[in-house]
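Here the complex is missing a single protein chain, while all its other protein chains stay put.
Chains: A and B, in written order; residue numbering restarts at 1 for each.
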Amino acid sequence: MSDKILTKDSAASFLAGLGGERDLFAPALAEGKLAWAPLEPGREPLWEFSNTQMSPKEFFFPQTECMMRFTNQQDGEQGMIMRPEPELARERVLVNMRPCDAKAFGVLDLIFCQDEVTDDPYWRDKREKSLIIALACNDPCPTCFCTSMNCGPHSEAGADVLLTDLGGKLLVRGVTDKGEAAIAELPEAVPEDIAAAASAKEKAEAAITTSVEMDQVKAREVMELYEAPHWDQVQESCLNCGTCTFCCPTCHCFDIQDETQGAAGRRVRNWDYCMSWLFTQHGSGHNPRGAKKDRVRQRFMHKFKYIPVKRGGEIGCVGCGRCVQLCPVNIDVREVVRNMNA
Amino acid sequence: MDNQALTQGIREAASRLLAEGTVDCVLGYQAGTVPMRERPFFAYNPEEAQRLIWSGFCCNNLADFLIRRPAGEIGKVAVVAQGCVSRSIVGLIKEHQLTREQVHVIGVASPGMLDRDKVQALVGPDKVITAAAEEGDELVVEGPGFNQRIARNKVMRDNCYTCVQRNPVIFDELIGGESEPTHGGVIDKVAAPWERLDPAGRLAAFAENYQDCIRCYACRDACPLCYCHVCFVDESSPQWCGKTQDESDVLTYHILRAFHCAGRCVDCGACESACPQGIKVRRLTSKIEKDVREFYAYAPGLELESVPPLSMHRPDDPQGFIK
Partner (left out) sequence: MSETQEFEPRIAAFFCNWCTYGGADLAGVSRLQYPPNIRAIRIPCTGRLSPTFVLQAFRQGADGVWISGCHPGDCHYIEGNLFARRRFTVLKNLLEYVGLEPGRLHFSWISSAEATKFQQTVIEVTEAVKALGPCRFLRKDIGMVA
């Protein structure tokens, strides 16, 4: 895969060139908050920022998504009709996604599109129609721990193209065939640029001071981790809200519901969160995770043990640190995993 | 008394209560792992009590944890409580969720809690803050390449400016003595800003206020008043409030939750501190409590004897709008 160069001055027009038939999006500051927003062709995206408060998973997994519509007029011409929702009309380019987020969606690919039977067409369609241009982190945050989670500030996993900021210009690395095609016209990078990028990578990786070991979590049996005594402390202050789940780029649970209005209706899926009491409530009245401790433990066990066991070692966390920043009671996932590993 | 001294006082009280067996647990705060956020902490013995701290970033309402312990397990709990938290405790006792004997209140006058979003906005939206420490009337904020002093009273949580009861209304012991009861703001002046708008303007302001809501329910879960076994949001037969991100569903949730707090909300601000999106969650409850003060001359949680206003009635209650 090739290494190209793009000056920041020509970035806006290069991106506009990728636009046209595609919609462009990039992180932007709006009213003091960093969030993903449409990028007008001709405008330069932000190059210096930490990360958006909410992850970009909504591009592939909207918080509310209509799956199909139906009419239940049995006497009308149409009878009982179910209509699928149209696929995405236009492709997108997601510019300056951070490597942790890009990697996260690669992990979710393994879950949403596991095999022929379990293939989520809604997810797949949006993934296939998106070009991801990731921007490597030169200045990781104090809460980042991606290097402990099979990821890193300059990780290429999940991206089509990886940009490394070298000051006035960016090293542009093609990661996938789709990415290579997008950057084909750009000039080749010289060895000095490639070396500068490599050194920025080393510097960024060294700047990540948080380390979260997972070796014991990997080695131990599920029940040993499950029955560890520290869960009693972790769960005490948890509010069982959905903050961590909703800001997380790898959390993916949803609840499907039919909503009707007169003779018509739609089937929607909405984000759901395993911290909720209702999440596992059975129609019979039984709730296998009726106690708060069970639910809190579940989330960490799922992300750090069950997913790695079931998905060939991939971890259900990329170390982005959003939950650490946003948890209203400051439950720190780094601490929890260290206790799991202790 | 400054934070250091209050921290010491709280630790001593907690140690003593735990060593003597007066309480099974002391509910307070320990230092957070990120700047500008302390974390609720449950100390079960004098050693753990040494981790307790007090600062302007103790932004949760600890009474929220008094309602979540499984039945039969509550034992006796000591709670570090400033004015609003002590009023929440009074409210819970009034609503029979707690008995007075089950809680030992370690009272502290509130310094006025700080709003981390305001600090961030003042320093610069995307500057990384690595430390924020209170020094008297100032907050010293640090990060790579900057060190800034901010006046504390520029970055307090909204509700603290209009607090009418900084001192705890009930307590078993008081650490550090009482302070001025108010911060000087007049709540009725700011409680209902949309009153000056016409209906279309009000609806627009309302929808805009809650447009970033992600239905995480942090506001509900941080609130000590929300202890229903089955929240109305989770009812499905019928479904009162949809679970989608449709504006109708989001706004219905907020209206109904605010209404359920009517005559009970002490304006502690924990909901706003908990909200990950920085939403001004208090807009609706502020208006409701202003009406409750006006129509029923009542402010919740100030004393144990009175009946909550929506659980009682008087012959001369206003009804001019009823045909």
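Following the convention adopted for this analysis, a contact is a pair of C-beta atoms (placed from the backbone, for glycine too) under 8 Å apart; a residue touches a chain by one contact, two chains touch by 3 or more.
Because the structure is predicted, anything quoted here is derived from the model rather than measured.
S.K.: Among B:D137, B:E180, B:E195 or B:E305, which residue is in touch with the absent chain?
M.R.: With B:D137, B:E180, B:E195 or B:E305 as choices, the missing chain is touched by B:E195.
S.K.: Tell me which residue among B:G242, B:P276 or B:P300 touches the hidden chain in the full complex.
M.R.: Touching the chain that is not displayed is residue B:G242.
S.K.: Touching the left-out chain: which of A:K203, A:K218 or A:R266?
M.R.: Only one of A:K203, A:K218 or A:R266 touches the chain omitted from view, namely A:R266.
S.K.: For chain A, which residues touch the unseen chain?
M.R.: Residue positions of chain A that touch the missing chain: 62, 64-66, 85, 259-261, 264-266, 268.
S.K.: Since one chain isn't shown, list which residues of chain B touch it in the complete complex.
M.R.: Its contact residues with the unshown chain are 192, 194-195, 199-206, 232, 238, 240-242, 244-246, 248-249, 251-252, 255-256, 258-259, 262-263, 284, 287-288, 291-292, 295-296, 309-313, 315, 317-319, 321-323.
In the analysis below, only the chains that are shown with their structure count from here on.
S.K.: With centres defined as the mean C-alpha position, give me the chain A-chain B separation in Å.
M.R.: That pair's centroid distance is 32 Å.
S.K.: Note which residues of chain B are touching chain A in the complex, please.
M.R.: Within the complex, chain B contacts chain A at residues 32-34, 37-42, 60, 64-65, 68, 70, 117, 120-121, 125-126, 128, 130, 144, 214-218, 220-222, 234, 242-246, 273-278.
S.K.: Give the list of chain A residues in touch with chain B in this complex.
M.R.: 29, 32-34, 48-50, 53-54, 63-64, 139, 141-143, 233, 236-237, 239-243, 245-247, 255, 257, 259, 268, 270-271, 273, 276-278, 291-292, 324-326, 328-332, 334-335
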